[in-house]
Structures are given as C-alpha cells and as structure tokens.
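A single protein chain has been omitted; all remaining protein chains appear in their positions.
Up next is subunit A:
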Amino acid sequence: MTSHPVGSTGEGVFTALTAEHRGKLMALAREVSLPGGARIFEEGERADRFWVIRSGTVALDVHMPGRGRVVIETIGAGSLLGWSWLCPPRQWHLAAETRDPVRAWEFDAAAVHDLCAEDTALGLSLVTVVAEIIGDRLRATRTRLLDLYGPPGSGPVP
C-alpha cells in the first residue's frame, strides 16, 4: 500500500521511472535547505537547475508594474519546481520564492541533460514525467480560467 505523500524522500515525482533510472537520476541530486523568504530564481535568468520539493512551499511569482510581485501558484511537498531547463531558451519565465523553510533535492540541469543523452531511454521517461506535470499544470490553469467559484456570469464568455 502506498502512503502519501509519495515524494517524502524526494523521488516521488519520479515514481514512474524504473528503479534503475530513478537511481541514476537521484545520484545527481543534492540536498538543499532554504529559509523562508529566499529568492530561488528570477524571471529571465538562466534555467540551469531544478528541484523536487521535500517539505515546505514555494511561490511562483511575476512582477507587475504598479502591483509588485503577484503570486501565480504555490508548489508544495512532492512537486517539481522548474521545467524551463528542459527546453530552449532555458530561461525562467517566472520567479520563485520560498514561503517557509524548504527542503529539496536540487538537480544540475546540464548533468541531467548529459545523463539523458547517454541513456536515451531514461531521457524519454524523464521527458514523459515532466510533460505529465506540465499537462497537470496546464489543466489546472485552464480550470482557474473558468473562475468556477466566481459569481454567476463570471469566467470566459462562450
């Protein structure tokens, strides 16, 4: 029986990988701890790392003139932080800040790219995992566009 959160050891995001692939990937992981309020990356910077959150919460934000930093979404334990490292232009599209103390597994994107080039089956599996996460977030964003909890008549006009 599986007890949640499945990512309690940091590998939960990668449960769809084989044990061998997961082991190779986790060998590249570095455990990091960040205090609350730490800026992890900024919009436009090079996306050269990614993280799997083990505990704590990270807020993704975007700066809007006149409104300051607007939080788009929060990411909690057992989730992947960052996918811009995967595809060109490999720049962060949002910024990230810890909401509270965060423990995470940190991965060097270049090392992961090299591993994927060396083991293409692992690469395909990893891309599939990340694509699934991106799909989840796209569906969640579309759901929020519907403004489901808003007053009658709110949300997109058909």
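Heads up, the rule we're going with is that a contact is a pair of C-beta atoms (placed from the backbone, for glycine too) under 8 Å apart; a residue touches a chain by one contact, two chains touch by 3 or more; residues count from 1.
Keep in mind that, in the parts below, contacts and distances are computed from a predicted model.
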Chain excluded from display, named as in UniProt, from "Acyl-CoA dehydrogenase family protein", "ABC transporter ATP-binding protein", "NAD(P)H-flavin reductase" or "Peptidoglycan glycosyltransferase MrdB": "NAD(P)H-flavin reductase"
Contact residue for the chain not shown (choose from A:18, A:74 or A:128): A:74
Subunit A, residues in touch with the chain not shown (by the definition above): 1-5, 7, 12, 57, 59, 70-79, 99, 139-140, 143-144, 146-152
